[in-house]
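One protein chain is absent from this view; the other protein chains keep their places.
Up next, chain A:
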Amino acid sequence: MEAIVANTKKPMPVQGIVQCYHCGETCDNSLSDDNHFFCCEGCKFVYGLLKENGLCNYYELSQTPGIKIKGKFATEKFAYLDHADVQQKLIRFTDGTQSHVSFYLPQMHCASCIWLLENLHTIQPGILFSKTNFGRKEIFIAFNPEATSLRKVVELLAFVGYEPYISFNDSEAKKPRKVSRKQIFKIGVAGFCFSNIMMLSFPEYFSSGNITESYLKHIFSYLNLFLALPVFFYCASEFFISAWKGLQQKWLNIDAPIALSILITFSRSVYEVLSGTGAGYFDSMAGIVLFMLAGRWFQNKTYDSFSFDRDYKSYFPLGVTVIKDGKESPVPISALQSDDHIIVRHNEMIPADAVLIKGEGNIDYSFVSGENTPVVKNKGELIYAGARQLSGSIELQVVKTVSQSYITQLWNNNEVFGPQKNKDKSFIHPWSRYFTVVLFSIAASAGIYWWFVNPANILPAVSAALIVACPCSLLLSATFTFGNMLRIFGKNQFYLKNSSIIEALSRINTIVFDKTGTLTHTAKATIEFNGQPLTQAEKSIIYSAVKESAHPLSRMLKKAFLQEETIENLYVENFRELAGKGIEATISNSHIRIGSQTFVTGEQLKAPANGTQVWIAINGQTRGCFQISNSYRQGVKEMARKLNEGKFDLHVLSGDNAAEKENLQQIFGTTAPLQFNQSPQSKLEYIKLLKDQDPASRVLMLGDGLNDAGALRQSDVGVAVSENTSQFTPACDAIMDSTQAGKLHAFLAYARSGKFIVTASFILSILYNIVGLSFAVQALLSPLVAAILMPLSSISIVTFVTIATSVSARKKGL
């Protein structure tokens, strides 16, 4: 049995509650340095290090910028970084004297972070320079591999609180940046060509096509043709490619009529210039290409600092310590074989299903099952991958390789259902198809009319109809509406993976909630004491005891006691922490036991009705227990009421027991289906069942952890609720800050209003098309009319949708 004996400290009364100078956590004033108070030795030590290196600016740029050091990390944790294979994968460039490496640091959150991270070279001289990208939460480090090592660099980062997130997934597939740069180039080139073509077309327009010097007229039109070439062949290429791909799959997408329109405009203009019959419509063509490219770029706003497609691999450690012939060596987890003996240290994750062979397991399965309370495991018991070891180091024998472990299997299984996701095609495409059909019939009837009246007008009328009735305004209204909505959602801390999710959201009629972490707080809980009332002195005794323990329940109690003014910090003797049971200590000559019912009272009466209980016994006398229950997030009840009014089907899945049933029924109504004791697999199957039972149902799943990951992927829209958006979230379609969970009904209503806005602007653009077509079919469409009508319709549509989306957001309370 493992016991930790506390450092003996001199008693010191607590005068008041202070904030840790480093991380800002409320604490007592027992630890101090230079008149600053600290919550733990870790924070104090980091402060010491920064002070030694003259980096105290860190604390002046922002208030309490530090990140709380969560337990001391084992020195062997990053040993795998000495492995040549791992280094080769992570280091982007090296020439023996300089190595370049990039890390994702999710903890980066303020100006102080940037400052400290860019001054790392003062702490470790082997680092040549470091540069952060705050938006992407990335750091680029150049270091001298002779003076320091990759492992030392990572250890320093972890030590100051910014433990990098390292995953082979990321390092293997990286370079998203290039694509978006190409888009910017295209917009730049289109803008350049458009403005110059416009300028060169003015003489033609102002002279009504009668430029007296014919050589000038030639120069202008040939220059226009020359400038239109890059627009047609480079900038507009993506429309042709997308239209062609659609046609190959026998699918007429919105790019098909656009590509056709660009093609006809270009060929007619080229013909006019070469034959000397006119100036062409190059400016209109360059204009619409520019507007559409800008619309696409606006719509494709991405949240770089979030990752929406992490799978289990991103959660797992990269390396693990393997014992072979009595020697420890770090091994990348992909190279792990069954029957290997591995060592898992305090707070590390077990990477593969394995049997415990040495040490005592105190296993936290919250990652796999969502269950909060740790489980004690003994020798010979099987522990599933994804579990976290909470106390001391253990030795295990691997039973299955990483890719065959339970949680991994769940994931791989899920790939089978994967492709079904969002099978609904956007409602814009059918519109564009009707549009194309109507357009062709109008052009055909105009052609037939002129064939009888004046055959010379057939070609001008037909081609003009196809030029002016460009469906680009359809595309523009959709791209700008969704682009602006994406930003408004983002402002409300609801980050969508891409704009197609807005449409998927508008179709949702069934909502499935995960209870723990989604509806309830993970860290915040209501604490009630049942039993004989405690005196102030006794409260101080309990506070002093729980302060020594790092167990989550102890920390909750400690926080609760700090709310009271008169708590004293007392001298703790004979402190022992028994894994999975509780703590005991002698304080002010009183012997105190805090922990589970069996540990404290020696008997187990019955399982608690709801929540978790922490029992207290002082001098062998049971005093009662603290009832710790999850508290529901603010606004949940109101949200459930509004969603019920909105005729959504609400379901609740919970990995916990049925203790909260009554509370949930109060919130969701008695008819809402509630499921308890759900495993990750059964959550996934529940969603599948919902979709199979009613093919018309579109399911939104709200979940928080990897235990919901399968269900999030199975649903039509998976929303990951995150307490801290810098934390990792499982693969999903959207990430929501947990404080915004109560706004779900408003988000859904807003997504629905998006469809109305797009439809309204379609109607507006059809009005423009009617005006344009009425000129075109009469064979009266001059380049001047086209040059005025096209930008006018584009700009007015963009203005309309921007105003409409903002007004609608305000109405919905976003």
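The working rule: contacts are C-beta pairs under 8 Å (C-beta built on N, C-alpha and C of every residue); 3 or more make two chains touch, one makes a residue touch a chain; residues count from 1.
Quick note on the criterion: contacts and distances are computed from a predicted model.
Peer 1: Considering only the chain that is not displayed, what protein name does its UniProt record carry among "Sporulation protein YqfC", "Sugar transporter", "Transport permease protein" or "Cbb3-type cytochrome oxidase assembly protein CcoS"?
Peer 2: The missing chain's protein name, per its UniProt entry, is "Cbb3-type cytochrome oxidase assembly protein CcoS".
Peer 1: For the chain left out of this view, which of A:216, A:229, A:357 or A:689 touches it?
Peer 2: The missing chain is touched by A:216.
Peer 1: Touching the hidden chain in the complete assembly: which of A:52, A:118 or A:564 does that?
Peer 2: Hidden-chain contact among the options goes to A:118.
Peer 1: Can you work out which residue in A:29, A:94, A:195 or A:601 touches the chain that's missing from view?
Peer 2: In the complete complex, the chain left out is touched by residue A:195.
Peer 1: Which residue from A:184, A:274, A:382 or A:437 sits in contact with the chain not drawn here?
Peer 2: Considering the complete complex, A:184 is the one touching the chain left out.
Peer 1: Could you list which residues of chain A touch the chain missing from the display?
Peer 2: Spelled out for chain A, the touching residues are 56-57, 60-61, 111, 114-115, 118, 132-136, 177, 181, 184-185, 188-189, 192, 195-196, 199-200, 213, 216, 219, 223.
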